[in-house]
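Only one protein chain is missing from this complex, and each of the others stays in its spot.
Going by the order they are written in, the chains are A, B and C; count residues from 1 in each one.
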Amino acid sequence: MNTFGHIFRFTGFGESHGAAIGGVIDGMPAGVKIDLEAVQHELDRRKPGQSAVTTARKESDTVEILSGLMDGVTTGCPIGFIIRNENQHSSDYDQLRTAFRPSHADYTYTAKYGLRDHRGGGRSSARETATRVVAGAFARQALAHYGITIQAYTSQVGDVKVDADYTHLDLSLTETNAVRCPDAVKAGEMEQLILDVKREGDTIGGVVTCVIKGAPAGLGDPVAGRLGAQLAGAMMSINATKGFDYGMGFAGVNMRGSESIDLFRRDGTMPPHTLTNNSGGIQGGISNGEDIYFRVAFKPVATLIQDVPTIDVEGNPVTWKGRGRHDPCVVPRAVPVVEAMAAIVLLDVMLLDRAARI
Amino acid sequence: MNTFGHIFRFTGFGESHGAAIGGVIDGMPAGVKIDLEAVQHELDRRKPGQSAVTTARKESDTVEILSGLMDGVTTGCPIGFIIRNENQHSSDYDQLRTAFRPSHADYTYTAKYGLRDHRGGGRSSARETATRVVAGAFARQALAHYGITIQAYTSQVGDVKVDADYTHLDLSLTETNAVRCPDAVKAGEMEQLILDVKREGDTIGGVVTCVIKGAPAGLGDPVAGRLGAQLAGAMMSINATKGFDYGMGFAGVNMRGSESIDLFRRDGTMPPHTLTNNSGGIQGGISNGEDIYFRVAFKPVATLIQDVPTIDVEGNPVTWKGRGRHDPCVVPRAVPVVEAMAAIVLLDVMLLDRAARI
Amino acid sequence: MNTFGHIFRFTGFGESHGAAIGGVIDGMPAGVKIDLEAVQHELDRRKPGQSAVTTARKESDTVEILSGLMDGVTTGCPIGFIIRNENQHSSDYDQLRTAFRPSHADYTYTAKYGLRDHRGGGRSSARETATRVVAGAFARQALAHYGITIQAYTSQVGDVKVDADYTHLDLSLTETNAVRCPDAVKAGEMEQLILDVKREGDTIGGVVTCVIKGAPAGLGDPVAGRLGAQLAGAMMSINATKGFDYGMGFAGVNMRGSESIDLFRRDGTMPPHTLTNNSGGIQGGISNGEDIYFRVAFKPVATLIQDVPTIDVEGNPVTWKGRGRHDPCVVPRAVPVVEAMAAIVLLDVMLLDRAARI
Partner (left out) sequence: MNTFGHIFRFTGFGESHGAAIGGVIDGMPAGVKIDLEAVQHELDRRKPGQSAVTTARKESDTVEILSGLMDGVTTGCPIGFIIRNENQHSSDYDQLRTAFRPSHADYTYTAKYGLRDHRGGGRSSARETATRVVAGAFARQALAHYGITIQAYTSQVGDVKVDADYTHLDLSLTETNAVRCPDAVKAGEMEQLILDVKREGDTIGGVVTCVIKGAPAGLGDPVAGRLGAQLAGAMMSINATKGFDYGMGFAGVNMRGSESIDLFRRDGTMPPHTLTNNSGGIQGGISNGEDIYFRVAFKPVATLIQDVPTIDVEGNPVTWKGRGRHDPCVVPRAVPVVEAMAAIVLLDVMLLDRAARI
């Protein structure tokens, strides 16, 4: 299954070491003037080789739009696009014809399909997330018509954590450093930690926090389409994710109901707003007009630049000689992916909401 | 949207104060002998009024199966069922015709639909989860054919937390106490905490941990159908949930890749198994044959038995006089709901997996 | 698969000889005042035993609405409903435990599921179409808000055919006779033919023509969602159908393009209209604002009241002793089913269309 969404739908394809990755954006509303440089800019935020804390692999990640636009405006027809793969070192992966790396998809894909594309992780490579970034960039431009903006940032790397909540941060600083953390001091610590880990041939995890502003009340759908459920599903489909929470999240477990409820401002203004936002902008599965915010936990990826004891496809012990060009911490490059997935979900629920009332 | 699943699909309906709740289970494989008492037993685990830590509301929650079985065996045709609502005190909710309770769905449903069923929370009531329990009970009986079992338990209430991980617990003790915690000492503390909170007219949150055993390697689908994403979406669709993580989860953020990778046992046996299970049984979005385990965070519900300052539908300040019969902590009754949703997802991916290979 | 539609969705359940049939209407827009008598009226048009040309089986077909309405108005939440089965003569079907009737679903269900509900055809019985009529009746009431009306009629039974096209008929006469044909003379001939066929214990086929008025231009979706494709799929899902065409249909094969194109009226009025309507109201898969009309062919059903040579489940020759209470011609009762399916499709495309533009 490679399709996200219900009526705004994105279907992606492609492996890290094939000819190209790409996809089809279907259900894009007609009449949106598209800024293609802004689309490419999102890809540039995700692309490898952008700084010392990311992989050294080089890909220009240039998107080619093949359909669905006329004179730069969406026509309502599906938008096909491709991104050519460029910097392939397939021979880096020759050992993988026969070896299963620990905590990778090598064994699980083989178990599922009876075979796998061993080059660069095949479809399990995070490379495919570039196509989601393209779809998200289109969604984002439609959302801008409604005043909805989405901004994510790195809130934790290893044990370096931004203590302040997002309302006390200047999110416009996010892109001013390589780790994408709006707290400059923490950003420096995070960067140092990643470089240390990289030097050891090791990896480290982190957390991305995402904030959606401007969403009107009424988005999402009871029960199966709860907005929190849709965001959770979208985020947990990103490679290397292990957890998701929104609003008070896991921390809310320790709270009393009386502490955590979000009282309405009683100033007579309508639509109503709340004094606090422990709900994270979603109540009963539907947005309430406050900021929607959530956290996504990323594991330390399993691609070490070390020798690792493992097995081959027949169960024999072998040593995986980790090499190649990999991210010591995926979180900085995951920030635009989280935003893209959030945009895909938000546009879908915005469009679906139009059908809620006669 | 009230449908879960792709080819094993459950569509539910019903409000807490209508004539009945129910649903349609579609895609149930033919040829499964159904133990209807076991289905009712799952409902009994979820039903209100079962102990001092739950709401005092009484519902027999008797399921009536209307189709899809012959001589007690599934025919492959859809299984329709209803559960009559019985113990309705609609007048408890008269004030809600005009008031919005804080952190409820009162305002968000009104924003979405232009009106709402104010009686008992309408469709936003957790009462609808009873229908998911029925669907899950059918799924569970199909999964039993493959040796897959699902067991959840309460692992945290407020700050009372089971420290041991599930592999050190005797999960067969889960049903021996009212809070559904297999650690008897912690269970006692949890129960006491809930009773204290209840006495104050307040509520408290908690965590349910769920363990799936016997799932073969190969379940789940790359990218949009990643098993972790599907479980996350299913769990976060349950009322009052605020977070989800699996395997090492949020705690993995602090680990190094070299600590967290799950090395294969190198004993030559196939299919392979791992020495540790930080992955939580899922690698690259696909099950690897180890136990699948995850946690779901539940907030303290917003239904207080206190006076709460709020607003009415026109924005005027009013006082919500909390009353009625509510759960001070939803976690004990959420345990069978988590299991049911896990069963729905697992059967769906089991059936989908059959199409993966020629 | 028992779900129709994309965002207005109907999921049905039930066999002819179980406790009840029913379903869930999901995606019904909020704010529609429902006339429940009108819903029941549609069921009465479909119910058995209504005249000499239909089966003598008696079912009151009383619908019970279980959810989704408050004070008679749709809330946006799913509408669950059931219709109890009443007049079951299961013993009529005892021979079917072991025999396969020719041209029935007896063998094909067994091939698919490994077993079947032999009582009254189980899920393959046209009885399930009663649930579609309920869903269609709800859809129709939403469509009325937009001025869209749907009317079908019997245009052929055996070789008795209404020669005039619908624009020359007074469709308000459709319900004035038992066969539902607005041409009184042809209606008489059809009725006589059906009674003759019935006397012989035989059956006869026919054609239902359906006309949708008031649909605005712009409904339907290019390629997979073409309106003609959606109507074809919906109609061909009705029991006993063998063919579908719309506009000039099969007859258009013999025409030249120059004869068949629908020239625009050149009177300067906008939106434009056409001088002819060979297109049947759909061009390029999308409605053009003219009447949408189509035909559905129904075969003579295979349930004869005669002895028929056939085989049992082991392949041995046996004689099927046809008995029971069956329709000699399904067309008169299929008229409201065709209308219901048309309404389900139309409301779905109306709601989807709202997402087409920014």
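Just so we're on the same page, contacts are C-beta pairs under 8 Å (C-beta built on N, C-alpha and C of every residue); 3 or more make two chains touch, one makes a residue touch a chain.
Just so it is clear, the model here is predicted, and its values are computed rather than measured.
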Of the candidates A:Ala52, A:Leu66, A:Ala164 or A:Leu275, the residue in contact with the absent chain is A:Leu66
Where A:Pro48, A:Pro78 or A:Gly281 are the choices, the one touching the absent chain is A:Pro78
Contacting the left-out chain: of C:Arg123, C:Arg140, C:Arg180 or C:Arg333, that is C:Arg123
Contact residues on chain B toward the hidden chain run 6-8, 27, 29-32, 74, 76-77, 142, 145, 222, 351-352, 354-358
Absent-chain interface residues of chain A come out as 1-3, 9, 11-15, 18-24, 26-27, 30-31, 64-68, 70, 73, 75-80, 82, 109, 112-117, 119, 122-123
Against the hidden chain, chain C presents residues 1-4, 6, 12, 100, 102-105, 107-109, 111-114, 121, 123-124, 128, 156, 158-159, 197, 200, 202-207, 216-226, 228-237, 239, 241-250, 252-264, 266, 268-272, 274, 278-280, 282-289, 297-304, 306, 308-311, 314-317, 353, 356-357
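The rule is short, and it goes like this: only the chains that are shown with their structure count from here on.
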Computed over C-alpha atoms, the centroid farthest from that of chain B is that of chain C
Dist(centroid_CA(chain A), centroid_CA(chain C)) in Å evaluates to 45
Taking each chain's mean CA coordinate, chain B and chain C are separated, in whole Å, by 39
Where chain C touches two or more other chains simultaneously, the residues are 27, 30-31, 76-77
